[in-house]
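The structure that follows is given in the form of structure tokens.
Excluded from the complex is one protein chain; the other protein chains are retained at their positions.
Our next item is chain A:
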Amino acid sequence: MEFELDEEQQLLRRTVRETVAKVRSRPAGQQWDTYLRLGWLEAPPLELALILEELGYAADPTPFLATATWFAPLTGRLPEGSGTAVFDGVGRYVLDADRADEVALLTHRGVIVVRGTELAAERVPVLDPHLHAAHVGAEDLAAKVPDLALVGLAATCVGACRRVLDLVLDHVKQRVQFGRPLGSFQAVKHKAADMHVAIERARALTHFSALTIAEDDPRRADAAHMAKAAAGECQRLVFRHGLQLSGAMGFTWENELQYHLKRAQACDLLLGTASVHRKALLA
């Protein structure tokens, strides 16, 4: 196999970073329009992962992640999935639920899309004769989380973690204590090195997972769990060391660090934490 980004992919990465930096100060709506115009929403899995990594790096405020990965089914074919999120609840008076091809479910882990046929939906009579509604009995529904959604979160998480590390590196190179830059102390260096290795590990697994989706490789289910779990493990380490090495400054609202820490943490919490996906790997 070849595991190096080709020139086009590297170029895409640079373009995305530059574009995002350029539109960052504009209103979210305009940013969104730019992304749509550039066709990012239609990018194949590996390219999508690269875009999402950059958006994660920039703490992007647009609905790109969910649209491109969780709701991708609405614009095309529902990707075969492997991860599961249990939807426990009953949907009452859900419009068109019994005849929809796909249904978006709001679960305690986030919004996911399932095939209509996977729901036990029963049409209910309503007063408006033209309105078609159904109750959805989805008590034990194990809704399929698309692999793409897991990769999307993993890539976003990797981007956010990288940003945290870059901010920390800038800080420890500049901040002087005991007459030396903090970054010259080994206790600091070793934490930075561990963050770097964790990020590289998660990024490799994310790219691998995206590749398995692109090529519909039989390893895709395992790879998606690995990517999501590795991103979660990476996030944990980066959050702890990243905040710690920033000192009190990292504890403030004003500092940019908070956005990236939180984006990374959110990516771990959504659609199953590292521990959930590690267990899924063992199943």
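Please note the rule applied: a residue touches a chain if its C-beta (ideal position, glycine included) is under 8 Å from a C-beta of that chain, and two chains touch if they have at least 3 such contacts; residues count from 1.
Everything below uses one rule, namely that contacts and distances are computed from a predicted model.
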(request) Identify the UniProt protein name of the omitted chain, choosing among "2-oxoacid:acceptor oxidoreductase family protein", "ABC transporter related protein", "Alkylation response protein AidB-like acyl-CoA dehydrogenase" or "histidine kinase". (result) "Alkylation response protein AidB-like acyl-CoA dehydrogenase"
(message) With the missing chain put back, one of A:18, A:122, A:194 or A:256 would touch it. Which one?
(response) A:194
(request) Can you work out which residue in A:30, A:177, A:252 or A:275 touches the chain that's missing from view? (result) A:275
(request) Out of A:9, A:67 or A:258, point to the residue that touches the absent chain in the complete complex. (result) A:9
(request) Identify the residues of chain A touching the omitted chain, counting contacts across the whole complex. (result) 1-6, 9, 46, 165, 169, 172-173, 180-181, 183-184, 186, 188-190, 192-194, 196-197, 200-202, 204-205, 207-208, 211-212, 215, 217, 223, 225-226, 229-230, 233, 275, 277-279, 281-282
